[in-house]
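Below is a structure I'd like to ask you about.
Removed from the display is one protein chain of the complex; every other protein chain stays in position.
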Amino acid sequence: MTMSLPLAPELQVQTWFNTDRPLFLAGLRDRVVVLVAFQVLCPRSVSHGVPQALRLFETFAPDEVAVIGLHTTFEHHDAVNQSMLKAFIQEYRLKFPIGLDQPNSSSPIPHTMERYKMRGTPSLVLIDRRGLIRKHAFGPVDDLRIGAEIGALTQESPAVARSSAA
Amino acid sequence: MTMSLPLAPELQVQTWFNTDRPLFLAGLRDRVVVLVAFQVLCPRSVSHGVPQALRLFETFAPDEVAVIGLHTTFEHHDAVNQSMLKAFIQEYRLKFPIGLDQPNSSSPIPHTMERYKMRGTPSLVLIDRRGLIRKHAFGPVDDLRIGAEIGALTQESPAVARSSAA
Amino acid sequence: MTMSLPLAPELQVQTWFNTDRPLFLAGLRDRVVVLVAFQVLCPRSVSHGVPQALRLFETFAPDEVAVIGLHTTFEHHDAVNQSMLKAFIQEYRLKFPIGLDQPNSSSPIPHTMERYKMRGTPSLVLIDRRGLIRKHAFGPVDDLRIGAEIGALTQESPAVARSSAA
Partner (left out) sequence: MTMSLPLAPELQVQTWFNTDRPLFLAGLRDRVVVLVAFQVLCPRSVSHGVPQALRLFETFAPDEVAVIGLHTTFEHHDAVNQSMLKAFIQEYRLKFPIGLDQPNSSSPIPHTMERYKMRGTPSLVLIDRRGLIRKHAFGPVDDLRIGAEIGALTQESPAVARSSAA
């Protein structure tokens, strides 16, 4: 754990679901954050990423670990829309906060996907209590391994963490 | 097997994918037809119905058993559109013919769903070589059982079948 | 379907479970028989072969399709015994008839395995109403495909079958 760990870029979201107010990583310091990027027409997002996000949300205490969904895509822009995401969230009974990535008028890659340099969906980003990126994975991730990594991050003291990051 | 078996209503489809020309049950007599109704935002369609349709298509010879997908829904009409279905078919690499059910201007229930009185998705309809409905199921169906039913139907002679239905 | 189909060799069993009397294929003519060979220490037998046998037993009417388990092995003879098979059947709640293959004093390969020239476990043998072998598979078999094959065999008339085999 050194200064070289990258600070997680802030989320840039067009519309939020399952939350009264927009979420910002800056407001989630002291919590571990799991950012799960998915797309409703992406087979591995639907078979692995979304169900795992649901299990993560059900397993960890929300004041310890914040699970955040991010719907994002660099393709199928004429197919994907806000109504579809809303219906998907309803049908899959997702209760965790989900943001629709902010489209980019000058690129097919929306803003948050661009900032995180995601390769596609599903992607999973682990952010520690200080806001540093500790894992950035593209494709399915084992429950056992991600559980272990989150479990370890929850044991880091934010205070200690801050001083070691200073 | 008696006269009381219902004749399968004709399909009424807005747009076809994976076929050069529109499909009609009338043109599929002498083949067993498996009609798989699904919806891209329906969890059990995506986890069970569509993968089973794919396995059916890969298991049976197409001149013996015609597997036909039908995208249909009585809700989420502002979310579902032709571009979305096209992207879904591409992402899930579906190769069997799929029709988008014809919307009904006077009802949320599209025409083919209405004719078959489907309760929702996924639904599976088995149609014999004579065009008679032999099974109409709502919800997941076992591979073993549906395999056995299709296997049995393929053994029926269309000629004998026609005379026994006459 | 020709004369060249091999007649299924008779079973040679040391002990039977789940049946009052020994079973012989000769006594099962007019039924389709599914013979499932397994071994309690064989991973694919336990994860695939035995659960599929259970599904087969639950799916088909016993007077149409007889599902018979055969415990057989060419190795681990000091590990495998009758008490173990009895406990396995109890623990896995298997209700279909299961025979323990007759050991061969002059070979590690027991008698029924030898007669059928099985390559190991799990193996599945499909026998038609006339007693002819219609499928002989080593390793896991798809539910959909085996369902279709059994479904087709159930449609064969024993009478017609007998004359075509005569």
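Letters A, B and C mark the chains in the order given here, with residues in each chain numbered from 1 onward.
As a working rule, a contact is a pair of C-beta atoms (placed from the backbone, for glycine too) under 8 Å apart; a residue touches a chain by one contact, two chains touch by 3 or more.
These figures come from a predicted structure and were not determined experimentally.
**Student:** Given the contact rule set out at the top, which of the displayed chains would the hidden chain touch in the full complex?
**Tutor:** Visible chains that the missing one touches: A, C.
**Student:** So one chain is hidden, and I want to know which residue out of C:Asn18, C:Asn81 or C:Ser107 touches that hidden chain in the complete assembly.
**Tutor:** Touches the omitted chain: C:Asn81.
**Student:** At which residues does subunit A meet the chain that is not included here?
**Tutor:** 52, 55-56, 59-60, 142-156
**Student:** Give me the subunit C residues in contact with the hidden chain, please.
**Tutor:** Residues 40-43, 46-47, 75-76, 78-81, 83-84, 86-88, 91-92 of subunit C touch the chain absent from view.
Assume only the chains that are shown with their structure count from here on.
**Student:** At the place where copies subunit A and subunit B touch, is the share of residue numbers found on both sides over half (same) or under half (different)?
**Tutor:** same
**Student:** Counting only Cα atoms for the centres, state how far subunit A is from subunit B in Å.
**Tutor:** 37
**Student:** Compute the distance, rounded to whole Å, between the mean C-alpha positions of subunit A and subunit C.
**Tutor:** Taking the average C-alpha coordinate of subunit A and of subunit C, the gap between them is 51 Å.
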